[in-house]
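This part shows subunit A:
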Amino acid sequence: MIRFNRDVRRRLKNRVMAALALACVALALVPLGSIVHTVVVRGASVVNPEFFTQIQPIPCSPGPNSTCVQGGIGNAIVGTFLLLGLSSAIAIPLGLLAGIYLAEYGKGPLVFAVRFFADVMTGLPSIVMGLFIFAAFQLAFPGIVFSAIAGGLALAVIIIPFVARTSEEALRLVPGSIREAALALGVPKYRVTVRVVLSSAREGIVTGALLAMARVGGETAPLLLTAGGNSFYSVRLDQPIAAMSLVIYNFATTPYANWNALAWGAALLLVLIMLGLSIAARFLLRHRFHEQRIRG
Partner candidate 1 sequence: MPQAAERKALEKSLQKLNENMVTLAELSELAIRKAIDGLTRRDAEVAREVFTLDQEVYGLQLEIEHTCIDLIALHAPVARDLRTVTTSLKITTDLDRIGRYAKDLSELTLQFGGKATGERADVARIREMADRTIKMVDTAIDAFVQRDAESVRNIMEVDDAVDRMHDEIFADLVRRMEDRSLDTEVGARYILVNRYLERIADHAVNIGLRVVYMVTGDWLPRVRAADRVKRYPK
Partner candidate 2 sequence: MTRKLAAEKVSAWYGPKKAIEDISLDFEEHATTAIIGPSGCGKSTLIRCLNRLHETVPKARVEGKVLLDDKDVYADDPVTVRRRVGMVFQKANPFPTMSVYDNVAAALRLNGVRNRGKLDKIVKQSLEQAALWDEVKDYLGKPGVSLSGGQQQRLCIARALAAEPEVLLMDEPCSALDPIATAKIEDLIFDLKTDYTVVIVTHNMQQAARVADTTAFMYLGHLIEVGGTRELFERPREALTESYITGRFG
């Protein structure tokens, strides 16, 4: 009799806990779901070819006697991609090298110091990074304080510690036996690191890099102080440059309907781009083994 009760109680508890966990998940998903829903609903209406090719229009609200040009955020799209590309090109190799140092070569107190500062930096407010670049450029290159290069550097400074730590973690996950096996074949250490360890860890490293890019893709604060924003198309490194996040910041709070619409469109596009980055990463990594056959 007693046994039977205990068993029933246990099963009941199990079910209750499972239900609670499910409820929490649903609760967590609700805001996410509602964000996505809102962005899609509000932004979809403005996404058309004009949206991608035109630059920002004269602000207006549609009224009885004035027609508003929708305009577009073409320059901001180009700007965001340029900034992302620039910052990644600078930061990812540097961050990766730092990660390799931390995981493979570091010995002694220096390693702990580097790791500690990297962790601290990943937590610093991004506007502080922007401020740092702003101030540095004020001193060194006053002419190009607001420029694409400044924006790129600000984003790079955010990415580097992040990539360093994620790369280090990914490299650490490679079992020591793999390194030993490669060393035992008479391969010099640097080649073991680059050709064997790195390729074993590439999933983790790529994921870390993409996460970093997704993170800074939507950064606004540092760009306020460095990229500056630009109403026109520009790919010059020494000129201010537009960005989608800046468009959202600037346009969403204005009273102009067409600008508001463009802001929602930009938001939708940003979300889709970040999603695209993740999917691309997964897809790229599927291509791991190609056919091998020995003839004869």
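As a convention for this text, a contact is a pair of C-beta atoms (placed from the backbone, for glycine too) under 8 Å apart; a residue touches a chain by one contact, two chains touch by 3 or more; residues count from 1.
A word on the picks: all candidates are chains of the complex that A comes from, given by their letters.
Values in this document were obtained by computation on a predicted structure and should not be read as measured data.
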item: Of the listed candidates 1 or 2, the one touching subunit A in this complex; value: 2
item: Subunit A to candidate 2 touching residues, read off their complex; value: 107, 175, 177-178, 180-188, 191-192, 195-196, 199-200, 202, 288-296
